[in-house]
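One chain of protein is taken out of this complex; the other chains stay put.
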């Protein structure tokens, strides 16, 4: 089990691209993905081969919404000594610190 | 006002690097930064010149903790037609969608 | 036709990870991929669905070489108004500038 962070950046579609990000969220929900939206991307959990297959399935979404150019950033964090689920890494770091954050 | 996502990846320090991420969180708290930890990075808000100055101040932290090599990923999202604060972009996207997410 | 930049970062395998990057290069050559190594990643050209399939095929390489955790960064630049090949974007930028670079 790994985490994948997906960020899409449509170019030439105006300064606000929230409709494109929403399009991806809806597709992920349709695919029953386990995901979490942050201000800088969408974190999805799963086996990497399944995640790559999922990316392939949702990839055309911003182009179907009209974008002519999209930069897609994907970061995969995959460790084999333990399972990683959404929320685990933040919990583990917070156990180590005492600070308040927004 | 912009958002900056910071991710540090220490190499050669073992498979678990949570202590290094916690080190960064403590430094950010010491600097009174406005930040939010996600599973894939730390999102910090501020003016870009201040954020770059802040990165400079906390940059040595993982090396002081013993790392010999660190890959640092920084993504800055800066728009001039409106202020961006932590939480704004997720709220804006969620208004556009109706799906449930984890 | 799009460009995909792939960067792999094995954690806990020592400070030098060139053997892992070389492992990926050999796999890409075996798969007859069109690719170009830079200091910060490997740029591969192709149709996006083919590129995602290729990533799936080579993905296990660093784990087979012994890594227990790998962070994989993928950036896809895909435009539909024209084909993008390796070398096109640098040529286009250099036409616009006159500067000397290393």
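We just call them A, B and C in the order they show up, numbering each chain from 1.
We take it that a contact is a pair of C-beta atoms (placed from the backbone, for glycine too) under 8 Å apart; a residue touches a chain by one contact, two chains touch by 3 or more.
The structure displayed is predicted, hence computed values, not measured ones.
Engineer: Given that one chain is not shown, which residue among A:13, A:26, A:60 or A:88 touches it?
Structural biologist: Checking each option in A:13, A:26, A:60 or A:88, the one touching the absent chain turns out to be A:13.
Engineer: Spell out, residue by residue, where the missing chain touches subunit A.
Structural biologist: 9-15, 17, 68-69, 71, 73
Engineer: Residues on subunit B that touch the omitted chain in the whole complex?
Structural biologist: That gives, for subunit B, the contact residues 11, 48-49, 52-53, 55-56, 59, 63, 68-81.
Engineer: Touching residues of subunit C against the unshown chain: what are they?
Structural biologist: 3, 5, 7, 15, 18-19, 21-22, 25-26, 28-29, 34-41, 43, 73, 75, 77, 79, 81, 86-90, 92-94, 96-97, 99-102
One rule holds for everything that comes next: only the chains that are shown with their structure count from here on.
Engineer: Between subunit A and subunit C, what's the gap in Å when you average each chain's C-alpha atoms?
Structural biologist: About 20 Å separates the centre of subunit A from that of subunit C.
Engineer: What is the distance in Å between the mean C-alpha positions of subunit A and subunit B?
Structural biologist: One centre to the other, that is 16 Å.
Engineer: Roughly how many whole angstrom separate the Cα centroids of subunit B and subunit C?
Structural biologist: 25
Engineer: So which bits of subunit A are touching at least two other chains?
Structural biologist: 73, 75, 77, 79, 81
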